[in-house]
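With one protein chain withheld, the remaining protein chains of the complex are depicted in position.
Which chain is which? They are A, B, C and D, in the order written, and residues in each are numbered from 1.
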Amino acid sequence: MKPAASTDAANALLVVNNIEVIYDHVILVLKGVSLHVPAGGIVALLGANGAGKSTTLKAISNLLRSERGEVTKGSVNFEGQRIDGKTPDELVQQGVIQVMEGRHCFEHLTVEENLLTGAYTRKDGRQAIADDLELIYTYFPRLRERRTSQAGYTSGGEQQMCAIGRAMMSRPKIILLDEPSMGLAPQLVEQIFEIVKLLNEKEGVSFLLAEQNTNVALRYANYGYILENGRVVMDGEADALRNNEDVKEFYLGLSATGRKSYRDVKQYRRRKRWLG
Amino acid sequence: QNEQFMPLLVYRTGPYAPSGIPLANGFVDYFELLNARDGGINGVKITWEECETNYNNDRGVECYERLKKQGPTGATAFNPYATGITYALIERATADKIPVFSMGYGRADATIGSVFPYVFTAPATYWAGADAIVQHIQKQEKGSLKGKKIALVYHDSAYGKEPIATLEALAKQEGYQLNLFPVAHPGLEQKATWLQIGRQLRPDWVIMWGWGVMNSTAIKEASAVGFPMNKFVGIWWSGSEADVRPAGAAAKGYMSASFTGVGAGAKVHSDIRDMVFAKGKGMGKDTFGEALYNRGIVNAAIMIEAVRTAQGKFGNKPLTGEQVQWGFENLNLTQEVIDKLGLTGLMSPIKLSCNDHEGGGSIVIQQWDGKQWNFISDFIKPRREMLTKMYEASAMQYAKEKGITPRDCSKM
Amino acid sequence: MFFSWPFFFEVLIGGLLAGVMYSLVALGFVLIFKASGVFNFAQGGMVLFAALTLVGLIELGVPAALAILLAMAAMVVLAYVVEKAVLRPLVNQPPIILFMATIGITFFIDGFGQTLWGSDVHTLDLGIPNTPLFFGDILVNSFDLVAAAVAGILVTVLAIFFQKTRIGRALRAVADDHQAAMSVGIPLRVIWVIVWSVAGLVALVAGIMWGSKLGVQFSLALIALKALPVLILGGFTSIPGAIIGGLMIGAGEKLAEVFIGPFLAGAIEDWFAYMLAMVVLLFRPQGLFGEKIIERV
Amino acid sequence: MAEADSMNAAAPAALSDAQAGQTVLRLNDIELGFGGVKAINKVSFEVRKGEILAIIGPNGAGKSSMLNVINGFYKPQKGSIEFRGETRRAMDPNHAAKHGIARTFQNIALFKGMSTLDNLMTGRLLKMKRNIFWQALYWGPAQKEELEHREAVEKIIDFLEIQAIRRTPVGKLPYGLQKRVELGRALAMEPDILLLDEPMAGMNVEEKEDMCRFVLEVNQEFGTTIVLIEHDMGVVMDISDRVVVLDYGVKIADGTPDQVRANQRVIDAYLGVSH
Partner (left out) sequence: MIYREAGQFKTSYAADQAIFPIRLDRIGIAVCLAIAYLAVPAVANDYWLLSILVPFLVFSLAAIGLNILTGYAGQLSLGTGGFMACGAFAAYKLATSFPDLHIIIVFLLSGGVAAAVGVLFGLPSLRIKGFYLAVATLAAQFFLIWMFNKFGWFNNYSPSGVISAPPMHLYGDVYLTGPQSAPVNKYLFLLTFVALMALLAKNLTRCKIGRSWMAIRDMDIAAEIIGIKPLVAKLSAFAVSSFFIGVAGAMWAFVYTGSVEALAFDINRSFQVLFMIIIGGLGSILGSFLGAGFIVLLPIFLNNVPGLIGWHIPVDMIAHLEFMIFGALIIFFLIVEPHGLARLWTLAKEKLRLWPFPY
């Protein structure tokens, strides 16, 4: 894809440095995760269920506290400043916003009101906000149709669009996207990633995306980290990862003979693990 | 340890604190006075401990259990200061042989000492109070209540229901019509009640058995529907400063029954000022001379005199509850004794016996003039022949339910 | 006792006006619930605390106007402390936990208020007249009219605050999902301080009205119990609902007490209010004006 | 009851002309609207015994609503449902559960406060018969019954390879595992028809493979009929026998995966780039 943006941690937009996360004072979930997102980069965070992707994102956006989680070691820097002590709203104002896994729309608000809450921290006037709202509607025409429905009554996919749109309304510098493709129709998945690319190219927004859909993610990202059991077990340029044999087999479902059919994976099979 | 221990169940906090505080202060200041002035009771020092009940039955029971064994001879006598707590303590205290002195509250039928040996109701029960109020009204109505309408506004609880039987009996006897208006606890809202009374029924008199915030609310609402205050009489727990002050000017002219005196003019008051407050002791500066403060003093004094009486038989030493019970039953507070104690005008004479635990006290009607309470009647003697019959009937039923064989008081 | 129309209307009007007094308290509940999804049990305690502070200051010799300002300030400080000490550490917890925490707050401020100002009863007289007025044959109390006017103004102002400001939307978002609200950059802490402050001010107003009526004493905290049926009838989330619920409960319970009570030996108004509210809930589980409860899979 | 019997009489005729497996469930002209939104508009299709039927369509097309209609959570305004020889206006959730319809949900609907084991055990509630007094004693027949069902559930736990999380409260599990537990709960009901609403959303390829394996195995071993909503075309095309395509409330195609893949309307409405 694109030439890799600077891999030099010092110049990166977002640097996560060896963080450790504990839930409930007893459950150690991240065991030293380091990664960085260069300015203008799209970085994918891949890994199995429970690997700690969401936790990593929440550690960055500081939403962990509200789940009784705690960063016990390491640091997070954004634009050269430490941000691990900041509140989520301060982070949003600085330009770091997260789209949470599982949508989390405001059920009782209408779709449009949901989108507008995204602009809460903005100070650039009504017109700018109205323009952006219009922009979102052009990206997601379905939302325009449902703008006056209560978000609680929209379908899963509509809620997902709503959540992404809401985050975009804050005009962030970096969006932490947690599983954007989940529950979306294939067409929409492509669309959303196209939008990601567009925002990235046009508006210079950086992305850190936790994604299960490795195929799409690696197509759009320029760098990737693979997380397993709370550790980064592999990282590299997206292209390199895509050509890695293990990634191919376990994350892309490709074998030497091309894509396997899901029908053929019936036999019991031990999964291979990188042990970090 | 030459000490006589007095347990004090108080409520200085919570919804009834406005009543509980002056009461408790009266006790404490009187004890302080006796220790400072007389060195206790015949040389036996008085000690005491307060226990906060919050006007709560189970807390009251807990306090009782906690305090009953304290002091060298255990608790002298308990003043539960709540009808519910009194009920809960009767059986326990009887078993533990500690007197329960429910002065002007609790079970009226506990007056019958042969069934309730350890419960004392002097100087007057609610039933006596109801009778005295009716007597007062009768006097105002020039002797006849025939065809008059009287409304009873009452706290819808054990306490509030106490006078109903008496008032009904009297209604039959005197020929007035009695209407009942229960007010649900805690009584913050009485608009419906007072519209019914003031605008629909329009009775000649209203009697109130209220408690806590219910009292001042009733007075306010009564004035809001234009009911005249000088036709409105409360029982003694509806007759303290805390009950009328919040109602402000509206309360002027409101009356209540009482069995204790008003003001801070008795000798005991000046003694407390000189010998307790002057030494920086005592708690009642803010509530000095209030109706309930005085009631606290009187209550403490009766208890002390019961101990003193018992000392006459058992010697000047700390006494057990059982001994104090004898003291209560043989207590004879004549006017001279009252004068000697400096309580002149604060109480009427009483004389208790084995079977009569009420002691024949008298009741007086007081009126609020906007600043203070003033007596507007003489001490009224309740008609005890009728009441005693009612007490006995009720006590016998209790005895039957509980399987108690009454003592034979003629042998005592 | 006989029935007469003028008396019926008297009771009705008296009931409606009494209901307005409940609404004043219910309003505080609605504010906090609507804006943060917390069922604030401490509202009654806040009413007591506000009134105690006000009377305490007046009794210290502070002029009434200044005392009101200081009491307002006290309520804002209280809001700040509540946010910092209670809500912040409990963000994103289920509603029952937050409800429980507000019970903790209730105990704390009940105790704290009494520690500061004592448990005795205080008279609060701001000169609101309490005289019977007659409209034709029908008696209406002037105090109740003043209370109704105050409540009317309060509701209008609050409704505008919620509808016309950007904060209003944010408040509702917080009520739906704390974490999501944080994630889009709504400063939860600021929001909470604002809401609790406003609820504190409403509590002060309720405290002044109820305190003038009952005297300022511990029992003020108990009026919360009279506000609850109003709250469920109107719906937890509706400001106008608090008023209309109040009117309905007030009128309903007074009429019931006067016209049904005598057949049931009286003192029925408390449970009648709750029964009335419950019957309404059977038909509308979210109260008359509450937001519809979303049930989906 | 009498009404139901008379309908029974008509049923065999309908069954006999089903060729590629009997029809176990047939939806006729279902219409469902919410206020202004028409979520389902005159949709009819049938579910045949032992097949894997996929329902696909863009977001908001009415797929989940369709499942809700099938198991009775939504009552359609028009149309009827034929199931087990009875024709009904709408299904009743309890009736559906009793007669072997189990499902999973798009937004996971597990019992968050309970452990995995308990969640699966809830799936067996309908099969437990002992009354409350035996249960209170937890002795004799009640205990025996409990243990029998425990054994059945343990088999499912082994099958789904979730032994390690048996005692974990499900609220704390990662998303993918929760989906698996939810499948387990549905399986514990030993259903004849299993409705799966996006069982593989949020999973990576490897996990999807596992999930497919479970679905296929259930289908083949127990002959369970499966109706499944899924957005991953790879999965849909590989494992389903038949595909129904919905687009904003209307059915636009119904056929084998290959037929559907080739259908231009489906490509326009849903697939976008061809797969």
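Heads up, the rule we're going with is that a contact is a pair of C-beta atoms (placed from the backbone, for glycine too) under 8 Å apart; a residue touches a chain by one contact, two chains touch by 3 or more.
Predicted model only: the values in this text are computed from it and were never measured.
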Interface partners of the hidden chain - shown chains only, full complex considered: A, B, C, D
Listed residues C:22, C:39 or C:143, member touching the removed chain: C:39
Omitted-chain contact residue, chosen from C:128, C:145 or C:275: C:275
Full-complex contact with the absent chain, from C:6, C:63 or C:104: C:104
Missing-partner contacts on chain B, residue numbers: 10, 12-14, 17, 21, 49-52, 54, 56-59, 61-62, 65-66, 69, 83-84, 87-88, 90-92, 94-95, 107, 156-159, 161-162, 164-165, 182, 184-185, 283, 394, 401-403
Touch residues of chain C, complete complex, unshown partner: 39, 85-86, 89-90, 93-97, 99-101, 103-112, 114-115, 119, 225, 228-229, 231-232, 236, 264-265, 267-268, 270-271, 274-275, 277-278, 281-282, 285-287, 293, 295-297
Residues from chain A at the interface with the omitted partner, ascending: 22, 24-28
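Heads up, the rule we're going with is that only the chains that are shown with their structure count from here on.
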Most centrally placed chain, judged by C-alpha centres: C
Between chain B and chain D, centroid-to-centroid distance (C-alpha), Å: 73
Contacts with 2+ other chains: residues of chain A: 153
Of all residues in chain D, the ones touching two or more other chains: 64, 106-107
Complex contact set, residues of chain A against chain D: 23, 27, 46-50, 54, 101-102, 142, 146, 149, 153-158, 160-161, 179, 182-190, 212-215, 250-253, 259, 261-263, 265-266, 271
Chain B partner contacts - residues on chain C that touch it in the complex: 1, 7, 10-11, 14-15, 18, 114, 119-123, 125, 130-132, 139, 141, 143, 213-219, 222-223, 226, 253-254, 257-258, 261, 265-270
Chain C - residues contacting chain A, complex: 91-92, 166, 169-170, 172-173, 175-189, 291-292, 294, 296
